[in-house]
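All protein chains but one are shown at their positions in the complex.
By letter and in written order, the chains are A and B; residue numbering begins at 1 in each of them.
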Amino acid sequence: MNGPGIVWYLALAAFLFATGMVGVLIRRSPLIVLLSLELMLNGANLALISFARHAGNLDGQIFALAVMAVAAAEVVVGLGLIVAMARKKLTLDVDKLSILRG
Amino acid sequence: MTAAGWITLFAPLAGAFAITLAGTRIGRRTAGYIATASTMIAFVAAVVAFVVALGKSPDSRSQLSTLYTWIQAGSYHSGFSILVDQLSLLMMLIVTGVGSLIIAYSLGYMEGEDEERRYFAYMALFVFSMLLLVEGGNLILLLGGWGMVGLSSYLLIGFYHQRASAVAAAKKAFVMNAVGDSTMAIAFFLLIKYTGSLSFSALGQPAGNRWVLNIVALGLLGGAVAKSAQLPLHTWLPDAMEGPTPVSALIHAATMVTAGVYLIVRCNAAFQAAPHVQNLAAALGTVTLLMAGLIALVQVDIKRVIAYSTMSQIGYMFLGAGVGAYADAIFHLMMHAFFKATLFLAAGLLIHALGGEQDIRKMGGLRKLMPFTYLAFLAGGLALAGIPPFSGFFSKDPIIASALARGGWFGYTLWVAGLAGALLTGIYTFRLVFRVFLGEPSAFVREHLHTEHGEGPISMRWTVGVLAVLATIAGFIQFPPFWEPVSKWLEPVAPPLVVPTNAQEIGTLLIGVTMGATGILIAWLIYGSHRFRAPAASETLEQKFYFDELYDAIFYRPAVWVAKALRRGFEEPVVDGSIAEVVIGTRDAARWTARLQTGLLRTYVFAIAASLAVLLVVFVAVR
Partner (left out) sequence: MGNVIVWIVWVLAAFSCLGSGVAVVSFSNPFYSALALIGNLASLAVLYLLLSAEFVAAAQVLVYAGAVMVMFLFVIAYLGGRADAPWASGPSIQSVAAVGAAAALLVEVIVVIGLAAGGTLSSAAKVPSSFGSPAEIGRAFLTDHLLAFEITSVVLLVAAVGGVILGHHARAGTPHWGSDSR
């Protein structure tokens, strides 16, 4: 394979994943949280594609496509929820949405 | 013969089961008929067994029949067996005969009661229990029957369970009987330890030192004293009159309270090995007969008078068994069953006709209004006072004569006491008769007496009639010293320790009759013709010699105090407290754990991320 070895791709994927995780944990707006979630998923996708190339097996790419489809579905539902929350005049702040507090 | 014995035992049990299982599906009268029929079947079977036994020779009249081995524990084993011998046959006849008559009487007496079915089931259960007691082939089964008659007595005394006094009386009876049961248990433990078995034959070979023999006999005596309401465990019997009158007749006059006498006679070998205890039995019986006679002089409840009379007569039986006149005691037991049942059931006729009233001060002049009852009462009363030719005459005086035959200062004292008791018996019995029946009808009677349909239902009248006839003529079976078939019959099982000479017998007879007649005369002078005024009753007599108060102070109050102290000091802080601690602890743990549920998305995700980080390290390290 030309260019960097697989290790570099994997390191990049890990970094993307970690960055996305920081976003999910720190940000308060649910929209940004969703975006960070997407970032994490993409990091995973990159790792999958890298391994597919490394092993010469298409399964990784298939998996990545499936992940993309599911991510799309999840975004639909998530955004639907956010819109519903906004319509109910709830503050879009994950710290304030704690009715399920035990 | 033993087949008939088994039928006698199980017929009433089958009756009780049938009534219980049928529940409300059968009518109330049907339940009564079932109970009566099952006891009559038992009676017929007992008669059959008796007739068969008559035909056998005296040595083969005692038959033990075992169904199966009931208990097997190491070297000890007991079978579920019945012993049909001369003694148990007599008891079976009395229990089933008088029992079936009284249950038939209940058909009329208990009519219209709310819970008749329960009553008849209990009565059948009682008859079964008493039969188990007298037919039991070993001491364990006797104890089984002993306990069950105690239970039946509790159930029947407390039959009117809405009445607090009835419930209290039932408890009192049961608790006092439990005291006796525990002494018997101690006796049984010793018997097992020293002889290895609880069969009746084991009693015949007493083993162990003097202490053991005495304690065994004492334990048995304790049980007998409790069951037969003798001093000092007597206070439950008057209270037991809270039960319906037929119950008082059957259980607390004719059969259950005589179980103590049966026990002593059955275990006479044990008592013979411990002569001091046997003397104690005679002494207790004598003191009881005098005390009860005195108390009966001042009682105003008709049933209580008859109850104290029962206590007194059983005192005579204990006196007889205590000096070794076993056959005389058993014969008196049989006659007593007849005339005491007659008295109770006749009193039941009175109570029924007067709408439940039992106070003799409100009664009077019932002779013309209830002549049949009057005659029955008279028959029973004359038998009780020992006037010939009524049955009591034949049975009571031989016991007193045996005391004389025993000799020594002890025997003479008992003899004098027995004769004094005869005097008291005459007085209190006829005080009752004259106050209730003679004179002009009182205001209460004129207002409340219902005899429109005759003096009572037919079932009540014919049974009282039969018993009254028996009370009159049954005595002729045995007339010491002239003919004594009963004593001969019982000799192989319970040979007498003393035999009075003819002179002693006849002398005692004459003096006894004189005493009884004098008692009647005194009663006539005071209550009949009102020539003399009754002396003022002393407070002690009215309070029944303060026994209830004594027991309350010695036993009841300390027990309650201990119970309360335990509750305060131990149960509340330790038992309840530890459970409360568990509750509080669980609640606090739950509250603390609930803090994990912050409801914030971020916390949860953070938890996932952190655990992920940790797990990753673990997985890598493991590989």
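We adopt the following convention: contacts are C-beta pairs under 8 Å (C-beta built on N, C-alpha and C of every residue); 3 or more make two chains touch, one makes a residue touch a chain.
Just so it is clear, the model here is predicted, and its values are computed rather than measured.
Within the complete assembly, residues 602, 606, 609-610, 612-613, 616-617, 620 of subunit B touch the chain that is not shown. By the touch criterion stated above, the residues of subunit A touching the omitted chain are 1-12, 14-23, 25-29, 31-32, 34-36, 38-39, 42, 45-46, 49-50, 52-56, 58-59, 61-62, 64-66, 68-77, 79-84, 86-88, 92-93.
In this section, only the chains that are shown with their structure count from here on.
Taking each chain's centre as the average of its CA atoms, subunit A and subunit B sit 90 Å apart.
Contact residues on subunit A toward subunit B in their complex (touch as defined above): 21, 24-25, 33, 94-95, 97-102.
On the subunit B side of its complex with subunit A, the touching residues are 594-602, 605-606, 609.
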